[in-house]
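First comes the structure, then the notes that go with it.
Missing here: one protein chain of the complex. Every other protein chain is in place.
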Amino acid sequence: MSDSIQTAVVGVTGYAGAELARLLLRHPRLHGKPPVFAGRVDQKDLARGGVPLIEIHPHLAGGNGSGQLMQEPFSWELLARRGVDVLFLATPHEQSRQWVPEALARGLRVIDLSGAWRLTDAANRAVYAFDDEGSEQAAAIQAQAVYGMPELHRARIAGARLIANPGCYSTCVILAVKPLVAAGLVDLSHGIVADAKSGVSGAGKAPTAKTHFMYAADNLSAYGAFTHRHTGELLEQIGVAAADIVFTPHLLPIPRGILATIYLRFKEPQTRESVARVYHEFFAGSPLVRLYDKALPQIQYVARTSYADIGFHLDAGGRRAVIVSCLDNLLKGASSQAVQNLNVMMGWPESEGLE
Amino acid sequence: MSDSIQTAVVGVTGYAGAELARLLLRHPRLHGKPPVFAGRVDQKDLARGGVPLIEIHPHLAGGNGSGQLMQEPFSWELLARRGVDVLFLATPHEQSRQWVPEALARGLRVIDLSGAWRLTDAANRAVYAFDDEGSEQAAAIQAQAVYGMPELHRARIAGARLIANPGCYSTCVILAVKPLVAAGLVDLSHGIVADAKSGVSGAGKAPTAKTHFMYAADNLSAYGAFTHRHTGELLEQIGVAAADIVFTPHLLPIPRGILATIYLRFKEPQTRESVARVYHEFFAGSPLVRLYDKALPQIQYVARTSYADIGFHLDAGGRRAVIVSCLDNLLKGASSQAVQNLNVMMGWPESEGLE
Amino acid sequence: MSDSIQTAVVGVTGYAGAELARLLLRHPRLHGKPPVFAGRVDQKDLARGGVPLIEIHPHLAGGNGSGQLMQEPFSWELLARRGVDVLFLATPHEQSRQWVPEALARGLRVIDLSGAWRLTDAANRAVYAFDDEGSEQAAAIQAQAVYGMPELHRARIAGARLIANPGCYSTCVILAVKPLVAAGLVDLSHGIVADAKSGVSGAGKAPTAKTHFMYAADNLSAYGAFTHRHTGELLEQIGVAAADIVFTPHLLPIPRGILATIYLRFKEPQTRESVARVYHEFFAGSPLVRLYDKALPQIQYVARTSYADIGFHLDAGGRRAVIVSCLDNLLKGASSQAVQNLNVMMGWPESEGLE
Partner (left out) sequence: MSDSIQTAVVGVTGYAGAELARLLLRHPRLHGKPPVFAGRVDQKDLARGGVPLIEIHPHLAGGNGSGQLMQEPFSWELLARRGVDVLFLATPHEQSRQWVPEALARGLRVIDLSGAWRLTDAANRAVYAFDDEGSEQAAAIQAQAVYGMPELHRARIAGARLIANPGCYSTCVILAVKPLVAAGLVDLSHGIVADAKSGVSGAGKAPTAKTHFMYAADNLSAYGAFTHRHTGELLEQIGVAAADIVFTPHLLPIPRGILATIYLRFKEPQTRESVARVYHEFFAGSPLVRLYDKALPQIQYVARTSYADIGFHLDAGGRRAVIVSCLDNLLKGASSQAVQNLNVMMGWPESEGLE
């Protein structure tokens, strides 16, 4: 359990990759050892050895030498030469699917931020239509992948070689629902409703009709009702059937943050205290989950932080609950959770570099 | 059924009042007869006969003589002298509660945009804590108030002397849910969830901590879970019990528009066609409701229009529905609906001046 | 001076095209004669005769039969068959450059919203690098083009066959500066500064890195300092040399609206009254320019209107002025001005259908 590890990041050009870079660059255990940034480099930039990080993300140009860093042309040899121990993939699903076998074969530990290895049930994976679906190799790799949510799988993450970092929506909903379902409180026959709203960074950096300012601003739109690919994570991690939960995402006119409003019914009447107790017990030892005593969380209090915030209200009879769960989709919903997983893997304090 | 009526507006200073003024000023049947604008006028403005509308709302300063209009000091004599037939109250609940008896006694027909007279059940009204709750006069007036949603109560509105113009959230949810409940399709035992999101104009013009740009922008917050005062309208108009529906409003970082995402379960499996048929039959002859065939409505398509847009998705089994309903909270959720009620009262085409 | 004209619009898919469609569809003189919408139609839509307008712009689906309208495949025969009198081009510069000769040859009157024919001085046009620059045909057409700003060229517009509709920034700055320069008040040796800020719709509908919500939101950026292609219009229409004026546009995080803050110095000290008199005289008979007596205009008061609003402050000595000019870039900065030009061409009231 040493401090002197070398990380690498593929995919620093995207939003999650940029946040990951920021977090790793200021991580106290990685000081003096900035990540290797690797990826596709245009012909014209090869001569200068890659693309300066400062050109990709001007806001990363600050102190501690980050102004000199480059995104270099990716090769396995580069990673080997630089002695990389842990590889972060902030890449498209298909690319993670292709690269992870090689990375593991080369002895790297991998934290994959894509959806490539999150789902153990082939039916849930169907929505991704992976090319290698059904192959033995893929099955073997999936078998060793650990769903990277420390609040649920801390022990397994510590020893994992492949972390499937959770989806942003999934993280927001699972953290709010899992403790109550695990405690046996929820009447699943009534169904759970998860109405989630995300800022535009969740839609990625590619300019599209839906990420155009004119489409997103002053607007709200629902999408993916009954079909969003984060649904499988909810089923597998909460442990419910597709018939038990409805999940609808919405596109919010804000840069970042997710708020999920969750509706469920209890088998037996509960009190504020009885529900709070379940949450507090579940999240004892989880430094990145903040529980609200009275008020409900809001996006403004989690944006640009690594926290997931959870609060709830019960109806007068104590049978119905409205739970509000918030996080920053690029941080606890992606890059902070990836670093949290790194911390757990390394045996470092779970929230180190994240508060 | 004459065209030559005189309207008056109390409360033009607010957001709904401004939209009401705009609509009435350009209404084809009211051309040449602008509304009388009446309200509280500061001492210093009495000398010039009131406050020019153009100073209150610079954007209303346009053609057709609106530049000369004034908000004059309110008095019943003013209304009588100007021959007012129909009085619009865009006033606080308490003020509407106090003024409506006098207005009716003086023979005025009233369209009240506040929550003063919307609820027939005293239990539902309790949240308003009206001073005159329990008085005989109030009961008598409540008995003649008609809930001003033409899609539900067209015939009674035509002959009404007092219209209680619906709440913005209520309009959005009722229009989406009522047709399905009325058709007997909905399994109420599973509960209806109405997750609603509104722009900031819904919070009113008073500067408060929650309407501050720094609070609302880049944020989303839930409020009023289980307690919002529009809930009573849902119960009474949809015809369900408090245990059957959960309604949670949220504050969106946009100026205007409401989107409600509604979750319910059918008693028997439905098809897209069977559900569409119910909606189309219910809204036949309702020009201000637009039904979506495939896509889901979005706020951008209703903002600054008088329409309510409704669309839905079913799950694969046809048992669960996600319904999305949108409108502009200041228009179909307030002022356009008020003018729609005026049109129905006058026997004019229901959407005249609103498209 | 007849009312029975037929219009056509090429380019309804863009933002300005959509606003133009909306204005023409509700124009009182064109009632019952909706524009012909023509453009490129995909193979798959040819079978149904084009693309329903309602699919391109859901918000245009409203009353008066607009729900049935189509964008049809463009051909000169289509325009001839439908008896088109006036052709609006809301097309890229190059396309307008190519099509206008044919349109004029076929006897159509053209209102071109692009920059193709706005500039008479070849040096100013250089920034566009037109393919046909220097050709005799182009020169002949340029010679008959009239710069479509009725406040400056009303008489010539009335008889024009080709209107070059002004740029959005240009309109905003020219209206504010021209009256003072024309009156001989401005000390040009000190230079005029025009610092202009525009909403994102000014950048067009194509999704790009700069129109991505994540780039534009919560941001402000300057661009095109000393090089923006609207500069030539300022020089030609105000009548100043390049050395006399600096123009810098900025991208505002709002959907629509331009505000230009203009700084200039007078040859002789002025008073508020002397300056106001110049403006009032210049804009007498110009219904779409609103002059502010004391306050300064703001984008919120012109957004979604056809007005240009102008206000100013002088320093204590009366030698320096700060002038603020506002308009909606899609309306007075584009489509409303196009309709204003149509009105002038037809001898209709200049602001008909625009207030």
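Letters A, B and C name the chains as they come in the text, with residue numbers starting at 1 for each one.
FYI, a contact is a pair of C-beta atoms (placed from the backbone, for glycine too) under 8 Å apart; a residue touches a chain by one contact, two chains touch by 3 or more.
Remember, it's a predicted structure, so these values are computed and weren't measured experimentally.
S.K.: Among C:S4, C:S75, C:S135 or C:N219, choose the residue that contacts the chain missing from this document, as touch is defined above.
M.R.: C:N219
S.K.: Which is it among C:V275, C:V289 or C:A303 that touches the chain not included here?
M.R.: That would be C:A303, which touches the missing chain.
S.K.: Of the residues listed, B:R81, B:K205 or B:K267, which one is in contact with the missing chain?
M.R.: For the chain that is not drawn, the touching residue is B:K205.
S.K.: For the chain left out of this view, which of C:Q98, C:T261 or C:S274 touches it?
M.R.: C:T261
S.K.: Footprint of the hidden chain on chain C, which residues?
M.R.: For chain C, the residues touching the absent chain are 190-191, 193, 195, 197, 215, 217-223, 225-226, 243, 246, 248, 250, 252-255, 257, 259, 261, 263, 265, 296, 298-300, 303, 313-317, 320, 322, 324.
S.K.: In the full complex, which residues of chain B touch the absent chain?
M.R.: Residues in contact with the chain left out: 15, 200-201, 205, 207-209, 211-218, 253-255.
S.K.: Determine and list the chain A residues touching the chain excluded from the picture.
M.R.: 58-59, 61-64, 218, 287, 290, 300-301, 304-305, 307, 351, 355
Basically, only the chains that are shown with their structure count from here on.
S.K.: Ranking chain pairs by contacts, what comes out on top?
M.R.: A-B
S.K.: Most remote chain relative to chain C, going by C-alpha centroids?
M.R.: Between chain C and every other chain, the largest centroid distance is to A.
S.K.: Calculate how many whole Å lie between the centre of chain A and the centre of chain B, each centre taken as the average of the chain's C-alpha atoms.
M.R.: So the centroids are 41 Å from each other.
S.K.: How many Å are there between the centre of chain A and the centre of chain C, using C-alpha atoms for each centre?
M.R.: Roughly 46 Å, centre to centre.
S.K.: Counting only residues that touch at least 2 other chains, which ones in chain A make the list?
M.R.: 215, 217-218, 253-255
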